[in-house]
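Chains shown are a subset, placed as in the full complex.
As written, the chains take the letters A and B, and residue 1 is the first residue of each chain.
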């Protein structure tokens, strides 16, 4: 049976999208880092003993769940057969907003698109087309996104300035407001 | 009843000075007795919500309560909230107008009726209203259940980590076929302003239409058409208030015996049939009999 502390670690690692550093886990559980390491080692051993299809590993200084390497063939098959291989129109529009308006926060993109963009932004980031590039200096310090070198390569662009210019396109008033509000430096 | 209440309700809604201007009359003893105000709800979600509240919490008889009492109660509620925004004001006008509509429906066809058919008709009206209140209550409770489900579901968060870098090489290239031009076009699509939702401007640009005007229009239109549906009669009317005023005008003509009204099914379209002017009355006198403004 998993202990309460182990259960908490399992829950956190299950929802985390990045490897979680031991000191963050220690802080969340209010226990020492040594204890965190010990608990994670125990969990990893338990999954191994039960012959689970996933493992708990330490990568890039943090802990995460990942699929067992034995089962790579199934995962590859899932990637190739189960996932759509094209960007949806909605995803393309989201990418376009990030490309033209970078650096831009998730909330600003959502405000322009008028819908929830979290899932799309996550996919774009996972694929390496966009990445966190800065923090909004204002209160809240929202993460600001921009396009990556990989994005430029895929589109055959040298620099981001090589995108077709927006020319005399006049954005709607809501959009101007969204962009101005979000990026206004705080306490000026 | 309707005269006074129509005027007060709409004046209040049109008042540009906000809550100060909206202070209702202090309310006599009758008001205090009927509506001891201990309200937990913030803003009522529409007329059925208000009626539900009044009936279930105050246990009042809606036939006894005057429309001004309901409006006073609402004004008290507005003051309690202590703020006045456009949404609340619009909502208020809407509620006042809808209450007038409901109330008029019970009152206009005559209070002292001997005719059994008409008496049955009144019971039908009442059952209709009852069924709508029950429906309103049902969905209110269903909404709470949805809220509880959502509150529970949010406690469990899904795994969304996706593929790790080991599989990056096989992940399909989502940008295959995407050119800078396509990206440009996508941006323009996303950034082009969508049609702006129509804002109801009751409170800033009051619709100045009176039931009297509406009666005149109907007297012009109905004798020529003979038989029309309410929907046809209100085609092209943008403001809800205009529709309500037309409805009041129809009730007025019905009361006078100039038209007949039929409704085939609940929420079905109202069928309006021109019967001709009662007696040898001059249309002008009929119009003159109508004084209240919408």
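The criterion applied here is as follows: a contact is a pair of C-beta atoms (placed from the backbone, for glycine too) under 8 Å apart; a residue touches a chain by one contact, two chains touch by 3 or more.
Nothing here was measured: the structure is a model prediction, and the numbers come from that model.
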Counts per chain label over the entire file, given a single displayed copy of each: A x2, B x1
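In this text, only the chains that are shown with their structure count from here on.
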Geometric centre distance via CA averages, chain B-chain A, whole Å: 45
Of all residues in chain A, those that touch chain B in their complex: 14-17, 64-66, 69, 72, 75-76, 79-80, 83, 85-87, 89, 91-97, 99-100, 112-114, 119, 122-123, 126-129, 151, 154-157, 162-164, 166, 169, 171-175
Interfacial residue positions of chain B with respect to chain A in the complex: 157-164, 166-168, 170-184, 186-194
